[in-house]
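A protein chain is absent from this complex, but the other protein chains hold their places.
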Amino acid sequence: MHPAAPLLPPALDLVGIAIFALTGALVAARLQQTFVTMTFFALITGVGGGSLRDLLIGAPVFWVQDRAVAPVCLGVALLAWITPVRWWEGRLLEWADALGLAVYSVLGTMKALAWDVPPVPAILMGVITGCVGGIIRDVLAGQPSVLMRPELYVTAAALAACLAGAGMAIGLPPGLTWVLAVAAGFALRGAAIHWSLGLPAHRGPDPS
Amino acid sequence: MHPAAPLLPPALDLVGIAIFALTGALVAARLQQTFVTMTFFALITGVGGGSLRDLLIGAPVFWVQDRAVAPVCLGVALLAWITPVRWWEGRLLEWADALGLAVYSVLGTMKALAWDVPPVPAILMGVITGCVGGIIRDVLAGQPSVLMRPELYVTAAALAACLAGAGMAIGLPPGLTWVLAVAAGFALRGAAIHWSLGLPAHRGPDPS
Partner (left out) sequence: MHPAAPLLPPALDLVGIAIFALTGALVAARLQQTFVTMTFFALITGVGGGSLRDLLIGAPVFWVQDRAVAPVCLGVALLAWITPVRWWEGRLLEWADALGLAVYSVLGTMKALAWDVPPVPAILMGVITGCVGGIIRDVLAGQPSVLMRPELYVTAAALAACLAGAGMAIGLPPGLTWVLAVAAGFALRGAAIHWSLGLPAHRGPDPS
């Protein structure tokens, strides 16, 4: 009834989830938490956004019936536990997260469109897929979330999701739409990392 | 199978969502956030409560398959971005929010009853519909939520939802039940705004 074909090659999909899960486990490691807490953070960051998307569009939650996703998140937590934190403190992880953000925002939009969600909510599903895992991670850790920081994070997800929605709406081939939307989202997030770009903030309450 | 007829005239429904969304966007504006963050807050505050209700009762999430709700929330965020905050600082918004609270609490209860939820859980679904969007907004913003403040907010939602559930249980006509329940919830919330009424607090741990 609904499309069963995977939207990404399964191995690539697991790599993306593992990157997000690693950012979660490392937040817990920096807070000097236990292995069990690191596992919980790895899982919620890796699958949180996609879980909310699937609940909202009425799809079976992608990782619950899957034999590989949860073990991958557990393995990532173990890796983060046994390796020195400084291995992960370079910019590589940040750039990997930028790529994961762009890929998952496009994936979320494409999946929502495949489930007959209209374009504007489908774009929002893409943003949710890319960002919500990290937002829950930050709320649980009691730190300011990506949502509340001016750097271009949610914005890069929104760009990727919008281009994915627009490309499908005007009839571009899906493969081309994927490439363009991921490239644009990744480029914007990368520019934000490299040049510390941020959006302008609201001026707040009017000065007296 | 399940009732497809709308419970509120669609235009009125959108006005209610827009009011809630505006309160969310303004919280983000006061915190000097970016336009993207304001949009996220507008959306979660506008549709958060109804989304949780629909997930819990097993209904399709109301705004995901709808072409109008998400664009309305985006438009509200834009409006909040381009207008001075002081336009919205009078009591008008607070009173509009009070009306929205009463209407959505009744709507949530009525929808749950229409989906064969028993009376007590159905009343709780009404309270969730009215209050949860604002609670998520406050948790994300890191500020004390309406849930933790003594003012009569959740209580007014509970009154409206209880009267809606009671009216349907004793067989009042639906139209009359709507009017009575909304009027009572709005009157209680309005009295709380006007006279700064609050519930008594628990005395806390026993004095030594």
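Each chain gets a letter, A and B, in the order it is written, and its residues are counted from 1.
Here is the rule we use: contacts are C-beta pairs under 8 Å (C-beta built on N, C-alpha and C of every residue); 3 or more make two chains touch, one makes a residue touch a chain.
Fair warning: this is a prediction, and the values are worked out from it, not measured in the lab.
For the chain left out of this panel, the touching residue among A:84, A:171 or A:200 is A:84.
Contact with the undisplayed chain is limited, among A:36, A:92 or A:176, to A:36. Although one chain is not drawn, the whole complex shows that of B:12, B:92, B:148 or B:169 it is B:148 that touches it. Although one chain is not displayed, chain A still touches it through residues 28-38, 40, 43, 51, 55, 60-61, 63-67, 69-71, 74, 81, 84-86, 89, 139-142. Interface with the hidden chain, as seen from chain B, comprises residues 55-58, 112, 116-118, 120-121, 124-125, 135, 139, 144-145, 147-148, 150, 154-155, 158, 198-206.
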